[in-house]
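Before anything else, here's the structure in question.
The complex appears here without one of its protein chains, the remainder shown in place.
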Amino acid sequence: MSHLPSLVFYAMSAALILTAIGVVTMRSVFYSAVSLVAALTVVAGLFLLYGADFLGAAQVLVYIGGIMIIMLFVVMLSQRPHDSMERQTNDQWFRALCLALVIGISLVRGFRIFINQMVSTVVPVPTSASLGRLLLGDMLLPFETVSLILLAALVGAVLFGQDKKS
Amino acid sequence: MTLYHGLALSGIVFSIGVYGVLTRRNVLGILMSIELMFNAANIALVVFNRYLHPGNLWGQGFVLFVITVAAAEAVVGLSLVLAIYRNLKSVYTENMNLLHG
Amino acid sequence: MAEHAYLIPFLPLAASVIIFFFGRWLPKKGSWLGILAIGASLVLSIDLFMRWMDGSLKIPFEMSWPWFSAGIYPLEWGILLDGPALVMLLVVCTVSFLVQVYSLGYMHDAPRFKRFYAYLSLFTFSMLGLVLANNYLQFFVGWEVMGACSYLLISFEFERDAAAAAGNKAFLTTKLGDLGFYAGLLATFVAVGSFNFGQIQAHLHDGTVSPRMAYLIAMLFFCGAVGKSAQVPLHVWLPDAMEGPTPVSALIHAATMVAAGVFLVARSYGFFMLVPNSLEVVAWVGGITAVFAATIALTANDIKKVLAYSTISQLGYMMLGLGVAGYTAGLFHLTTHAAFKALLFLGAGSVIHAAHTNDMWKMGSLSKQMITTAMTFFIGSLALAGIWPFAGFYSKDMILTSAYQTHHYVLFGMGCFTAFLTAFYMMRACGLTFMGEARERDRFAHAHESPWSMTVPLMILAVLSVLVGKLLMTGGTLQQLLSWPGTPEIEESHLVTILATGSAVSGIVLGWLIYLGRLVKPESLANAFKPIYLLLSNKWYIDEIYWALFVGPTQKLSLAMARFDDQVIDRVGVNGTGWVAEKLTEIDSWFDDHVVDQGVDGTGWVILTLGRWARRLQTGFVQNYLLMIALGFVLLVFWQVF
Partner (left out) sequence: MFELGPALSHLFQVMRSFATSHGVSPVLAILISKIIQTNIIILLVSLVPMLLVYAERKVSAFMQARLGPMNVGPWGIFQTLADGIKLMFKEDVVPSGADWWVHFMAPVVAVAPVFVCYAPVPFGQGLTPVDLNTGVLFILSVSGISTIGILLGGWGSGNKYSMLGGLRAAAQLVSFEIPRVLSVVPVLMWYGSMSLRTIALAQQGRWFNIIPKWFIFYPVIGQVAFIVFLISSVAETNRTPFDIPEAESELVAGFHTEFGGMKFALFFLAEYAYVFLASAMATALFLGGGDGFLLPNGIIPSWIWFLLKTFAIVFLFLWFRWTYPRLRVDRLMQFCWKFLMPWSFVNIALAGALVLVRMR
């Protein structure tokens, strides 16, 4: 029974890595986007697994219900028939691959300093209420700032998206 | 399933995102890769919060902010992509070279 | 009210500007605007005079506003209301107003009607500004603007060469005098450090100005006055200025501008008083001018020329008056002369308008056709001749009295002789123009009376010519207004009156006998005194002498200079320099081509090669930059960690 979370974690990790690779290697952008939807869903599951229930719901609500739908929307708007025939990576893919490998290996090796950390014994508790208190308490200033950023993004998106004529 | 595992997963996903950002020709692909990197960072934050500071929720709060900023970034980025597409009829980065001699 | 005296010059200025720029769209080309403005100025002037009469205005009244500062000397513009200024205000406004009304009829068909009124208004502004000035600088500005207006108005009909030439002549000749005035201004400022009349007067009293300096300044100012008031030897421009329209002659060259010279002498009287010698010069120049001009007037056939020489003569009379310490007398004669000479000029204009000629020998008996003009002309003539009770009688009498009192007997004799000559040539003019038989029937038949806008000003001026002398004499008004401390009181002298009137009457009688009574034929008289006649009718050959002495040599010198320019400077200097420069340029060009250019090309080649190599870094490809950034970041982290 105690192995169940670990099993779930490994399965999710594998799914996440696979879908992430899919995002960056799929030839069709639409497939990439669908793959990203899957990856994000897995991340939401990971959040739930780590006891962040509110975050999981928010992840699904914002990323999948919002960002990814708009992303797909734009993909559908901007796609042209011959796009799926074209190569989707540029000339520097090998250099980039080397660099990404260096970064990934360094990160994984760098995180080894945490390898002796004990497994957490604290049982997760529902987070929504306390998260709300945190956001409107200690984190009030960044919270308000972020709402301003959202407003600015809204205005900016309307401005950029406007047709030149109107 | 320890702290190290979570962080390693985060690092791997992050480097995949870096690769995507550096290689995708399509601007949308770049945006998606950036989302991947965001999520890798989010995983790291949640994991740190879970294992190092289980008593409070600051890590999760930060994740919320990251999600919010990511949403803002995606919206502005996508509207920019649409504007570029309207003008250039292309979403490939190598065509966005108006300043190229 | 006196505080608003500055409005008097500025209303015509405003009218001038408006007419000049917007007159095209105004009804009647804006002429009514000019008349309205000068009318308002006239009303203001009369109002000021009335206030002085009933005592509510104390003279001298002065106020000033800062204008600009030259170093430590603050300069200001302002108004000075004293006796001469009040009288001159009335004179200028009245004559200007009447002339503008007169011009409505006279200039009716003239081209550039709008511009004529703009110039007239501008002239009026400058003259009024001069009269009201409380310092020499403002006075000088008015003086020069007036000169410019005079130039513009003399050559108003610039299609005719004669008019254009006359304008040039007037401008250049008066400028010669203005040079003296300008030098005088500089000297004044050096000597006193101020342009203000009151301050200068104060300095003259406390002796900061040496008599020698005062003499210099006085002579320089008199030089300006000689130019402006057409005194010998700078009188030559005024007869030629008759090329301008007749109203202009009446306003500028009879009543106002030429009187400005006299006014300048009056304003600077302090300098002259300091050195009696300078007054002698003024008196003698004036006396000589009076006789000299009167003799030329005897033989002139052009009616306007007669009046012009008469004007010169009368200006000489005023100078004579001022020179013999008759400050009051000179300015008094200025006032009366303005009235009757304006009348005479406007009358002559009316005649010319009717007869279409200036030559008196082609007229005759015109009084039958234009009785108003004739009657007013007679009144003006009698006033000029100095017959009682007309205005000229009083003023001329006063000048002669002054001369007699100050023991200038020679000058007194010249004055009497001038009075005789004046009466004679005015009789001649009246006789030839209005009386006798009509010498050209066609002209006579076509002549007709002028419209009301011309005759009404004539009548008003006639009334003034009769009354102004007596009016000013009564009640000591004259002494209160026009007096200078230190000049002797004038005492009535029957001897002078008898002599003056006698010479005038004898002039009239002689003229009557010769030109109407045909006692002696004018032609035979001319033949009998042929050398004198030739001398007079050629204006004493002054123009020719000037030509031979100044203009001719100048032209010869210029030709010689031109030849030198052509042969020496052009050939050797300019062309030679050019040749040398060309040769130098060829050498330089070779150097440029083979050394500098190669250097430039070489530099360019080096930079181009470097750029070709370096631009591979700048791919213009975003993700390449991103790759570099990521690489740099990784390296940085590694460098930090290890």
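Labels for the chains are A, B and C, by order of writing; each one numbers its residues from 1.
Here, a contact is a pair of C-beta atoms (placed from the backbone, for glycine too) under 8 Å apart; a residue touches a chain by one contact, two chains touch by 3 or more.
The model shown is predicted, which means the values in this text are computed figures rather than measured ones.
The undisplayed chain touches these shown chains across the complete complex, A.
Considering the full assembly, A:68 is the residue among A:16, A:68 or A:96 that touches the omitted chain.
The set of subunit A residues touching the chain not shown comprises 1, 30, 34, 37, 41, 53-54, 57-58, 60-61, 64-66, 68-70, 72-73, 76-77, 126, 128-129.
Going forward, only the chains that are shown with their structure count from here on.
Per-chain CA centroids place subunit A at a distance of 6 Å from subunit B.
The geometric centre of subunit B is 91 Å away from that of subunit C, both derived from CA atoms. Centroid to centroid, with C-alpha atoms defining each point, subunit A and subunit C lie 96 Å apart.
Annotation for subunit C: residues touching 2 or more other chains are 621, 623, 627, 630.
Of all residues in subunit A, those touching 2 or more other chains are 90, 92, 95-96, 99, 103, listed in ascending order.
By the touch criterion given at the top, residues 18, 21-23, 30, 93-94, 96-97, 99-101 of subunit B touch subunit C in their complex. Residues of subunit B that touch subunit A in their complex: 1-20, 22-26, 28-29, 31-33, 35-36, 39, 42-43, 46-47, 49-52, 54, 56-58, 60-61, 63-65, 67-76, 78-83, 85-86, 91, 93-94. Subunit A contributes residues 5-6, 9-10, 13, 16-17, 20-21, 23-24, 29, 32-33, 36, 39-40, 43, 46-47, 50-52, 54-55, 58-59, 62-63, 66-67, 70-71, 74-75, 77-78, 83, 86-90, 92-93, 95-97, 99-101, 103-104, 107-108, 110-112, 114-115, 117, 119-120, 122, 124, 127, 130-131, 134-135, 138-139, 142-143, 146, 149-150, 152-154, 156-158, 160-161, 163 to its touches with subunit B in the complex.
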